[in-house]
Structure formats: C-alpha cells, structure tokens
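Have a look at this one before I ask anything.
A single protein chain has been omitted; all remaining protein chains appear in their positions.
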Amino acid sequence: MAGSIFGTLFRMTTWGETHGKGVGVVVDGCPAGLSLCKEDVQKYLNRRKPGQSKYTTKRKEDDQVEILSGVFEGKTTGTPISMAVFNKDQHSKDYSAIKDVYRPGHADYTFDKKYGFRDYRGGGRSSGRETTARVAAGAVAAKALEELGIEIFAYTKAIGPVQIDSSRFSKEERDKNALYMPDVQAAAQAEAYLQEKMRELDSSGGIVECVITGMPVGIGEPVFDKLSANLGKAILSIGAVKGFEIGDGFAAAQSVGSENNDDFYNHNGKIEKKTNHAGGILGGMSDGSVITFRAAFKPTPSIAQPQQTVNREGEDTEIVIHGRHDPIIVPRAVVVVETMAAVTVLDLLLQNMGSSLEGVKNFYRSDKK
Amino acid sequence: MAGSIFGTLFRMTTWGETHGKGVGVVVDGCPAGLSLCKEDVQKYLNRRKPGQSKYTTKRKEDDQVEILSGVFEGKTTGTPISMAVFNKDQHSKDYSAIKDVYRPGHADYTFDKKYGFRDYRGGGRSSGRETTARVAAGAVAAKALEELGIEIFAYTKAIGPVQIDSSRFSKEERDKNALYMPDVQAAAQAEAYLQEKMRELDSSGGIVECVITGMPVGIGEPVFDKLSANLGKAILSIGAVKGFEIGDGFAAAQSVGSENNDDFYNHNGKIEKKTNHAGGILGGMSDGSVITFRAAFKPTPSIAQPQQTVNREGEDTEIVIHGRHDPIIVPRAVVVVETMAAVTVLDLLLQNMGSSLEGVKNFYRSDKK
Amino acid sequence: MAGSIFGTLFRMTTWGETHGKGVGVVVDGCPAGLSLCKEDVQKYLNRRKPGQSKYTTKRKEDDQVEILSGVFEGKTTGTPISMAVFNKDQHSKDYSAIKDVYRPGHADYTFDKKYGFRDYRGGGRSSGRETTARVAAGAVAAKALEELGIEIFAYTKAIGPVQIDSSRFSKEERDKNALYMPDVQAAAQAEAYLQEKMRELDSSGGIVECVITGMPVGIGEPVFDKLSANLGKAILSIGAVKGFEIGDGFAAAQSVGSENNDDFYNHNGKIEKKTNHAGGILGGMSDGSVITFRAAFKPTPSIAQPQQTVNREGEDTEIVIHGRHDPIIVPRAVVVVETMAAVTVLDLLLQNMGSSLEGVKNFYRSDKK
Partner (left out) sequence: MAGSIFGTLFRMTTWGETHGKGVGVVVDGCPAGLSLCKEDVQKYLNRRKPGQSKYTTKRKEDDQVEILSGVFEGKTTGTPISMAVFNKDQHSKDYSAIKDVYRPGHADYTFDKKYGFRDYRGGGRSSGRETTARVAAGAVAAKALEELGIEIFAYTKAIGPVQIDSSRFSKEERDKNALYMPDVQAAAQAEAYLQEKMRELDSSGGIVECVITGMPVGIGEPVFDKLSANLGKAILSIGAVKGFEIGDGFAAAQSVGSENNDDFYNHNGKIEKKTNHAGGILGGMSDGSVITFRAAFKPTPSIAQPQQTVNREGEDTEIVIHGRHDPIIVPRAVVVVETMAAVTVLDLLLQNMGSSLEGVKNFYRSDKK
C-alpha cells in the first residue's frame, strides 16, 4: 500500500507533488446533506497559506480550492468529494543543486532507495504542500462535526523554549498573531526568539496543542482502534512530527496512581471527572470530558547554513539550500493538526453507530430519519 | 469496526476477556516456511507473565500457549496461525464491589456507555491480559524478522523519576532484574522507589524504550502509513500508553535545525548519518540507521487507597479495590512494546515489496525463489 | 494478505485445517446486546454436518461449537466473539497416496507452487471443512438480522439436470429431505440421479438459490461496494462455486429493456415494483423488494475413478482417491451460502448508518438509544 489513503468509513485519498500540476484529495464516505461550499474549505486552507508573515515563506501560493464533485445544490450528496488546488505556475526552476544530493533531515535519500529514483523538485510528495490536501478533507469533516456540536481547536503551545502560559490563554488571540499562539505575551517572546534564529540562518522546533470539546461518550474502539491510537497515527503521519501525547502524556510516566486517576463525581446529575489527567480518553474511548493532545515538531530541516552530506554516488559533499524557507513549521501546521483530528474523530464516530444492537434497531425502525 | 484487527498484510485478530475462557489471536498473512514451535511463542509470553516478582501480581496465570492451526511439520504453511491461552480456572469471584461502580482510571464507564453494559469481571476486554494475544502474534513476527536480520529490543527506560543511565547500558542486564532495566544501578534505585509506593498503597508510571537494528532502507510508506505513524498507532493502542516519541521526540521541539539535522557521510563506502536525532526514520521511511522510540505509561490505575467515584446510577460513592495489583505496568509491558513493533515492521516490510516495478519483475522472473 | 478476513465493520477471521486441531472463527464488530448461546450457532452447523444421509460423507464429525469469548450473561458484549470446533480425533491416517501427487480439481498444485509446500492432509485449508467457521460467524449475523426483521433463506435449486419447479415450492419441505430441496418431487428425482452417479463412481454439480426478505431500501454502496458485488464476492469465495447471478442473471443478457425493466407503482401507499427481474437490487442498493441470487457449484472433484495426473516432480502418474466422499457438494453448501449472505448484508447495513447527516445527527441526539 502506498499509504495515501486514510480512514475506514470517512476516507481521504490525497495526491500531488509540490511542483507538479497541483495537489488534491478525494473524500469518500462523507454523509449526505451537509451544506458545503468552496468558502467552507478555503478558510481552512488560508490558515496554512504561506506568505502571511515573515515567519512563513514569501512564495505566494494562491491555494484556491476547487470542488470537483460530490456537492449538488449546495449540499454533499454522499458520493466522493473531489477537491483540488491547481498550481498557477509550474516554472522550471533550477534544481541541479539538490537533484543529485541528499539534503539532511529530508526524505531525498529514503525516496531514492525505496523507489529507485525521485521527483526531486522541492521534495516532491514529501513536501509540506501535501498537507494542503489533508486540510481540505479535514475542513469537510470539521464542518460535519460542528453540526454534531463537536469543536476542535488547535494552537501553537511552544516555539523552541518559549511556551504559552495557561493563565493568559485566550482563544480569540490565536488568530491575531502570525504564530497562532493563544497568548499575546508568549507570541511576542517567540517572535524575538525566531528572529534570532533567522539571523543565525537556523530554524526552530515547537509544539502544537489541540482540544476537542462536545464529544459524546464512547467514541473509539477498544483494543487497536482506540481514539488515542488513531489520533496518534493521524498526527504522527504529518511530516516533521516526532512526538505525540494525550492528556498528561510523558508527565504521567513520572506520576503516581493516586494523583493520575481522575475521580468521577455527580455534577448536577451528570457523571463527570474532577480532574482530567487522562485527556478525555479512558480505555481508548472518549469519556465525555475535554480531549487534549500535543504534537512535537522538529525544526525546519531546510536551513541556509552549509551542511555536510553525500550525493547519489555516495561521495561526501557540501550543500547550501537556497531560497526562502520557514524558520519554523509549527504555525502553519496548527490547522493541519486540527483537521487531521477532525477526520479521525468523524471516522470513529461513524463506526461507533453500530456498537449496540439497540442503536441499530432504533436507527432502522425510524427509517434513518 | 470493533477494532480488534491490526495490520494490512500481516494481520492479527485478538479475542478474549480476562476472566473468560481464555485469550487468543489469529495471525493472517504470515509467510510460509518459517520454523515455528510453541516454545518460540512461549518464551515471549513468559516475559509478560505475572507472578515473577513482588512487582507483578501473585496471581499465577500459567499462560501456556497452544498453536491451533497454520503450522505443519514445524513450519508455517501460509494459512492463519491460531493461538490461544486457555484459562485454567474460571472460579466465580465476587465482583459485587466493582459491578455497579466505575473504577477511576479504568474503562468501566466508557464501556457501559458505548455498549449498554459490560463484562465487569476484572476489566473484561480492557484488561492488560488482552496483550497476551498480541505478544503471541508478535513473537511470530519477531521470529520472521530475525530471519531477515532485523532485531527489536525494548527495555524499561524509567520508573517514576528513576531513569537508566546510557553510560551503564547493558543489554544482558535487562533480563536479570525484575524490572527489565538494562542498568543494574538504576534497577536498584527503581526497586527502592517502587517499594515506597507500595507502602503508600500507590502505583507508579514509567517509560519503555525500544531500538530496532538491521532495518533495510525505505520501509514505511510516505504520507499516511509512515513507519513512525504506524509504530505510533501500534504503541498507543496498548492500554495505559499516554505518549509516544521517535528519536529525539519532544526534545526536538526545543532544538534548532543545525543541531537536529543528521548529516550524511560516506562511511567505508556506505551512506550513513553522523548523528541520529531522527531516530532512524526520514520522511516516514527507515533510513538504515538504528530506529529508536519511547512510550510513556501511566501509573497502574488499580490502587488500594479508597477513591471517590460514582455508581451506574450516577450516585457519588467510594471504592476500595481489593486484590493484589502490580504497582507498575512497565516491566511486563516491555515485551508488549517489542512485539507490537515487530508486527508493525513486518507488515510494512511486506507492503514495501511492490514499491518498484523493477523489484516486482525480478521477483516474478525468479519465480518467487 | 492471506485473505482469511472478510468484511469491513462486521468482520470474521477464520482459521483451521481439515485434519488439524480444529477450525474456528473470530467475529469482530458484532453489535452488543444480541442474545446468543451455543445452540443458536449449533443449529446452523448441524445443517452442514456430514453423516446425515447417504449423500454426505459417513465421517462422523461431531462439530460441536464452543463460544470462547464475547458473550457475557447470554448477550454479546461488542467485543470479539471467538468460536471453535475442535476435532475429536486427529488420528494419523495414511496420506502417502496424495502427499506427493496432485489431485485433479483440487488446490494441491496451486498451494505447493504458492507456498513452497502444503499441509497435504485432506486438502488442509482448502477443504470444505473451512466453511464450518464461516457458518458459525454467519449464524451470529443471521440472528442479528432476524432482530431487524430480515430473513435469509437458501435452498438447493438444481442437482445436475434436475431442477425444482417453482409451482411446487414449499419452504417447509426444504428441511425434510436430505438434499435441502423445497420441492418434494424434484428431491425424489434428484436422489435417483445421484444414486446413478454414485454407481458410476462419479459426482454431480448443482445450484443453490437464496432469497432475502425484509430488507430496508438503500443497503449497499454505489460504485465498488454494491450489495450485488459484495454478495458476489462472498459467494464466489466458497470453494467449488463457479458462477453467481442476481435476479434474472444470465437470462437478462438475452432479454430486452421493455421486458427487463421493473415498473414502479403505488401499492397501498407504498412504492413497489410490478416485477422483480432486478432481483431486489438497483444501482447496487437494495430496492425494498425480495433479493434473489443463485450460485453454481461444480461437481465434487474427489471421485473414486482412476484419474491421470502428475506428482510433485512433474511425472505423469495415476491417482485413485480412496475414502468416502460426497457425490454432491450442494446440499451441505446451502447453509454456507445462507450464512455468507448474512455476514455480507449485516456488514453493509452497519456501513449504511452513516449515509446521511440527518441520520447521524438523530442517532447522536438520541444518545444511541
């Protein structure tokens, strides 16, 4: 399996290389009757567009999405939704510098070894541009979840050593700064840090955090298709992600049971938890409380400093990567995390519908209305 | 999908509850011609058996595996390998204490809400005993990988605040102490820490680390089925795992590109990397260097202290969990991590065989010999 | 993929060889809350048991099923249902006659070439005994469908040249004769025909027909996972099946549109069809009328006449197959067809639940009750 398909009931198939004709996605299994227009998708794509600030490439990708199928009279029909973002200009740049040389931290070498050769133009299929297609599919999933009262909200939690402070957390703030940080003060510090890295011709890593609210209880399948496991796969499939944690994550490894267990209690007639170290997932299923997870992104591998490497013949050489590159991946990845989570949650939510015979019987008794 | 199937070409289907007739697994897609006997599987199961030390439950599960199909004259036949561990005694214990009460940190509540009711005996399907089946399947995968020169080695990296010291790392030491720590000194400290927690009627979390050596280059599919993403899903599907990281993991988020990039160089005619911050995976594919990853386990949720919770009617109540429970999950989970990694790697390795037309042509030209 | 897993949401994994320790199946994804006991499954298995008449092997397979997991207090729990039929005696017979010789019409040769060797005892995995496991899984599906008002009923339509006459069709008659024919007169003729074939040391082919009643409209997914396509795969995966047709089937190829189209009409306020050439499926989806399909079975390949063949070295030789073999596969296959259809229909019925957003919203609004 070449692995460009994700999901079981709500499934996306992505295609496209960074310097080819465009990138796109086919969404199979979206429920019929969802209001959907280009703008619903475009607003998500705009969040990962380059050229928005000095921390993202100046390259002006227009990233205008086209919906090619699956929508009729403003609603999804239940058939595949094909979406594409076509490249405006495919000018043939000079790739001689990277054609036969393996860039450190990139997939050039592994692609060549796996397939015998590669599309060397700007990383081909391994480029961050591939995530455009995921975001388009995820925008559809997010819209469907919204109708079910489920909201997914991701943001930059850390850039290098600069972390947001939860006491200053402001949802509204996120979209007001170029770094998508929900803490105006941390955003300012992070900007200073990034400018320093840019002066040093270097790049920085960072952390994205995501919260999901409004989840019904019981989403996720025990054993292999746990909500936590599927979210983990979804997020770890984003290039540059090196770590994933749910709830307290690695901190739980240093905790004790009496601390880490979240006691249940009756809160105005509803079963709730006093704390949420578990991050909203028990036994792989949503427990009705807020779901929280984090993803660690490595620093942008394309840096302007000279680096030691080898060419295709295995000879030692030096490489200098030209062109403008983001000094940090994280801000543009926020929307990718958010939409990958949306796809995963919707997929498991649809699978959950057959969990109990009583539910199945009621569904068919009411004739799917 | 109830989610008890894992894999695409090498697939395992697990079954069984902790206090039912037994647990088992069916392995579909194992290549034919692999030497396999009960002992090959049993030696892996023994590593997760309880009753081995004071840090694991005294319950004497005998865990003797039976191979029910798929092996003929000592070799796998290419047909499904069914394996089971039958329970010796299914004495009806008194479960009244937990039958109608939700244990904090367990899946009792989410199971009830998802399915309408649950097998309340000892956690049912959510019990750690389910991993017995995974280990049996993984033992088969590990044996096949061994024939291909690939070795997977996991161990306890940390217990609560006690970490192993890489300068004292000794592979042989791992199997000599009850905690499966490859550092005799850290093991002693961890034992002291655990005894303290036991006195406090508490439990501890910890970290398992895993290294994979001998990997060919190019295993893993770009985009969604990255080796890192599939390993992440495999490991995060183990109950109690709250975090996963590859290579430098979360530390990479605080690093800079000039540090984090691993330079390539020519090492005696072979392309190698000077460092391995990436943990052996580039662009989702193995890069030929050692693969390293870590998993964070939460503390055992079953503790002997009284805890606040609710019953099925949503009324506040207190619960005291009786019986002997491991104060730490990690030591017995080491072999689970190792075998889940084996299943994941073998599955992607088989998928990789069709990557290039040249490879496919040569395969059929030589008539699969 | 070794291909021993079937289904997407309701999935079965079968295992076992004819002369091994037994055969079994794991059902993953069965809705929770279905009343299920051993007898529910056993009554289906009894229908394919040998030794029931002179047209089935005298070998007394006891075929007593055991439910090993997934059922608690008489109800399915939503977790995998493992079932097994263990062999009573695994006496080592003398297989020297077939060990190194390829029986015509059997899979001996193809198994050897694919896997390098084979379990030569009685056909191993390719034996009809493998279908025991399918029937067990299908019995569970059939019981769930029954709760939804859906009934699946298969029967012998033809044995060699002898066909049932629809004017004499009697549902009750089916289980009264050894051939499972719902026409007492045809059954008598078919018996005479079979006895003649037995005297000639020969065997006969035949046809199984199946009708499904009570189907909701819209089950089946347009394009690849059409109800007709998935039923076709299910039935064609039964060994010895060489043909499959829905509704008028091959006769439709000789028909004209004005005949073959089924006109819709208002029947007491309900939309119905005046005829049913389509066999209850339009555009791959159930149309609310009765579903009908047929499967063609080849004659039993094991016959007592001497046959020309080759051995493993490719040398010409003669083979005489000893032992008692059914002169016809069809009567015992009736229940296999019925249960494979049940699995297919339930699987698509569960997938259908997410078809429209309105249905999904109502489902979660009512909290799966």
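Order of writing sets the labels: A, B and C. Residues in every chain begin at 1.
The criterion applied here is as follows: a residue touches a chain if its C-beta (ideal position, glycine included) is under 8 Å from a C-beta of that chain, and two chains touch if they have at least 3 such contacts.
Note that the structure is predicted; figures quoted are calculated from it, not measured.
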Residue, one of B:D62, B:D175, B:E315 or B:E358, that touches the chain absent here: B:E358
Identified contact with the non-displayed chain, of C:K21, C:K38 or C:K233: C:K233
Selected residue (touches chain absent from view) among A:R11, A:K38 or A:R324: A:R11
Residues in chain C touching the chain absent from view: 1-6, 8, 14, 102, 104-107, 109-111, 113-116, 125-126, 130, 158, 160-161, 197, 200-207, 217-218, 221-226, 228-230, 232-237, 239, 241-250, 252-266, 269-271, 274, 277-279, 282-288, 296-303, 305, 307-310, 314-316, 351-352, 355-356, 358
Residue numbers in chain B that touch the chain omitted from display: 8-10, 29, 31-34, 76, 78-79, 144, 147-148, 216, 218, 222, 349-364, 366-369
Missing-partner contacts on chain A, residue numbers: 1-5, 8-9, 11, 13-17, 20-24, 26, 28-30, 32-33, 66, 68-70, 72, 75, 77-82, 84, 114-119, 124-125
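We take it that only the chains that are shown with their structure count from here on.
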Identity of the chain that, by mean CA position, is farthest from chain B: C
Proportion of interface numbers common to chain A and chain B (over half same, under half different): same
Rounded Å distance, chain A centre to chain C centre (Cα mean): 44
Centroid spacing, where centroids are CA-atom means, of chain A and chain B in whole angstrom: 26
Residue list for chain A, restricted to those that touch at least two other chains: 8, 218, 222, 351-352, 355-356, 358
